[in-house]
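Let me begin by presenting the structure, written as structure tokens, before commenting on it.
Note that this complex is displayed minus one protein chain, with the remaining chains in position.
So that you can tell them apart, the chains are marked A, B and C in the order they are listed, and the count of residues begins at 1 in each.
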Amino acid sequence: MSTSFFEIVDKPIDVEEVRKKVVSRNAGAITIFIGTVREMTKGKRTLHLEYQAYPEMAIKMFEQISKEIQEKWPEAIVAITHRVGHLEITDIAVVIAVSSPHRKIAYMANEYAIDRIKQIVPIWKKEYWEDGTEWIGDQLENVPYPKNLPSEEGDRS
Amino acid sequence: MSTSFFEIVDKPIDVEEVRKKVVSRNAGAITIFIGTVREMTKGKRTLHLEYQAYPEMAIKMFEQISKEIQEKWPEAIVAITHRVGHLEITDIAVVIAVSSPHRKIAYMANEYAIDRIKQIVPIWKKEYWEDGTEWIGDQLENVPYPKNLPSEEGDRS
Amino acid sequence: MINILLFAHLQEAIGQSQLKVDLSDYTVGQLKEWMENQYPQLSLQNMMTAVNEEFATDDMIVKDGDTLAFIPPISGG
Partner (left out) sequence: MINILLFAHLQEAIGQSQLKVDLSDYTVGQLKEWMENQYPQLSLQNMMTAVNEEFATDDMIVKDGDTLAFIPPISGG
């Protein structure tokens, strides 16, 4: 069993293992965020996904996010595990667990973590549709990247 | 294994069991709130807790909260399990799982659920300290209820 | 006959979690007064109540076969 609070794994994530890392006698609240593979996005059907990471840098960025959270909310404890490789619909891509004495901070710090993951952690998602594949870029602005989209006519929406 | 989305139990809560109830092919996000027994509150040390519920009504209120969430966020799916009986420090009192296509709603609906639980679900907590016990009332306003507090001199803060 | 449920400190105050009383067609408010007369250690005037598992107001009439629950300030979660 790993004792690291930040991990990139290529096997299914055990949510309980991530939760247990943040258990504390001073915690009244634990929030867990689980990112899962969704089938339909804007009318397009995803068959499966592939995630790739730059693992050494991703771990450093997780640690930076944790440091930022510690500065904002000193009593919060954070653990993050992200999966890479082939994922099917409903599979878990990422688990973020945050504990805190009070619940408001546990929610805020958790949401802060996922927002920052999407900004600074080098992990990439490749979508597999029935009519093509694409490395998705910059979801924050919903700009596909690069231009390699399946044709509009192929949409199932 | 129970198929009910809302439960009052007198045994330790299996977080995974609650999570699995809200898994959906259309979910991109699952948020879980876990309320745990905290040792120190405002300098006072809790030894353990006892929770009591009015189970039939509590289940109805969980269902009402779920209905309210469905009205606000139709794609959210909610499951809630609350434990009663004797709980030790770090034990889990309540688990709320919410799934949704997008994460923002999963966070908002989850926080809405715990806020409403604290308003309308008939469950009571009895604190056991080193120097006394008390049925805690109305945490929303931080007003102890009834007046049976241990003396200030007994505080460990 | 109505069924009265007591929880938390109310239950401890009278040493009972449930009463069956022959008082149909009282209002919730009248039942609070009746309970306080029977059990002077209880203070129910601002207590929330539920009739048949739904929150109820003091002017609601409690009928034969109903369940009335006194709901102290809650502290779940």
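Assorted remarks:
As a working rule, a contact is a pair of C-beta atoms (placed from the backbone, for glycine too) under 8 Å apart; a residue touches a chain by one contact, two chains touch by 3 or more.
From a predicted model like this one, the values you see are computed outputs, not experimental measurements.
Counted over the whole complex, the shown chains touched by the missing one are A. If you put the hidden chain back, the residue from A:48, A:102 or A:118 that touches it is A:118. Across the entire complex, the residue among A:13, A:93 or A:106 in touch with the chain not shown is A:93.
Set against the missing chain, the residues A:19, A:38, A:82 or A:103 yield one that touches it, A:82. In the full complex, chain A makes contact with the omitted chain through residues 35, 51-54, 56-58, 60, 82, 93-94, 114, 117-126, 135-139, 143, 145-146, 148.
Quick note on the criterion: only the chains that are shown with their structure count from here on.
If the chains shown are joined wherever they touch, the resulting network is a simple chain of contacts running from one end to the other without closing.
Centre to centre, using the average C-alpha position, chain A and chain C are separated by 49 Å.
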